[in-house]
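Single-structure report; data block below.
Heads up, one of the protein chains got dropped from this complex, but the rest are sitting where they should.
And now, subunit A:
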């Protein structure tokens, strides 16, 4: 039985064949260097991993000017009726803004490409050049105009109050005093409500959550833009829109500040043409969103005989069907999406773990055996990474690094931030493991004429590996769950899919169980595998006679 049979079980480790027979590799520091090289190779692999399924979004990003494609972004996770996933066919995007973009593409004669991004990331993504423009019901306020440029307004609406049919009928801003009122965060509606100190303001990330809380009685009213009130409030049998329109809201297409005047001019020209030839009118009529304010804005007083087909289809889809059969069919329909999302989650987690193990090993070796300045640097790294929230690290790497000229694709950014974060924990794990191997083992190896590096590689590390194995499994399971954080950088993994599905169908429970189950199923094989490996590795020398 060859000694090196054990190499296979060791996962990421130093090259087993370069044993340095001459007495050259005098210090384990050399071994650490080799591990650093290995880590670098892994990095390169990750960066070139753009071809992987999860990295599709980035392929276009690398060559913006090469083609004339205009990339536009929105948060399609729950934005009815702007851009959203059709409840009848979640694979398909729809919405009045989505339709407007299709029309504009025809008018401008260049291909448009949709880019999904989380609401909070839309403007940062625009500024770092992930796409050329954002159309997502962005209000043309003075504050927004400070950081971005707007097209001419393509839609005008006002704020509307939605209340429970069986609750207090609060029809004016003044009547809201003393009540809990919901709206979306950082909106004009939130500002209006904020002016009345007697209103108990509740702000939400997702429209569906705001209305869900209203239905459940956690709030007594919701103040939001006309289209949202119409689609979320009026379509719900328990709610209705009341009172007069409040204020004025204009939506504009957002561009990075002062960077793309040419495109902005072309978009404005296309908008003007779409107003003039009635395209805008027809699209909005289909969604039942042609309002007196729009008549006023466009001066188009014609009456088109266009039924609100898109609105009716949406209402029919969310109200018409109910019962367990329909639900069951819907859940079955989710499965392909969930599988895709689970695959991405798995891919991100596995790649991040590979990076974490490699980098963690390097950090541990440097801390234990490296020259003082490097050991100190490694210690700082571990402390800083462990002491700051992972979410911040993800955002910093994806949105912050481009400011320093390093632009990573979402997949790579996700893997690197997760991997670098877990590397800190792995490093401590390995350090403890290496230190717990008795020093007599190293001495015996040295006395057998091995170098320090060889002693580390063949005697200490194999024993340490067995000790840290159970902890590594735990870390991987929690990494699998922490990978949900990369949903903030446009990766549609399991958690992002849950948010999208649950808010499209107002079904948090069933979809929640399905996604939870998906995570569980992803983690289980690794738990079993680890237990198996542990038993196989541990038994021979820990089982006593």
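The criterion applied here is as follows: a residue touches a chain if its C-beta (ideal position, glycine included) is under 8 Å from a C-beta of that chain, and two chains touch if they have at least 3 such contacts; residues count from 1.
The rule is short, and it goes like this: contacts and distances are computed from a predicted model.
You can't see one chain of this complex, but its UniProt record names it "Amino acid ABC transporter ATPase", from the set "2-hydroxyacyl-CoA dehydratase", "Cytochrome bc1 complex Rieske iron-sulfur subunit", "Amino acid ABC transporter ATPase" or "Aspartyl/glutamyl-tRNA(Asn/Gln) amidotransferase subunit B". If you put the hidden chain back, the residue from A:258, A:373 or A:440 that touches it is A:440.
Contact with the chain not shown here comes from a single listed residue; of A:454, A:473, A:487 or A:503, that residue is A:454. Residues of subunit A in touch with the missing chain: 1-4, 6, 19, 21, 23, 26-27, 438, 440-441, 443-451, 454, 458-459, 462-463, 466, 540-545.
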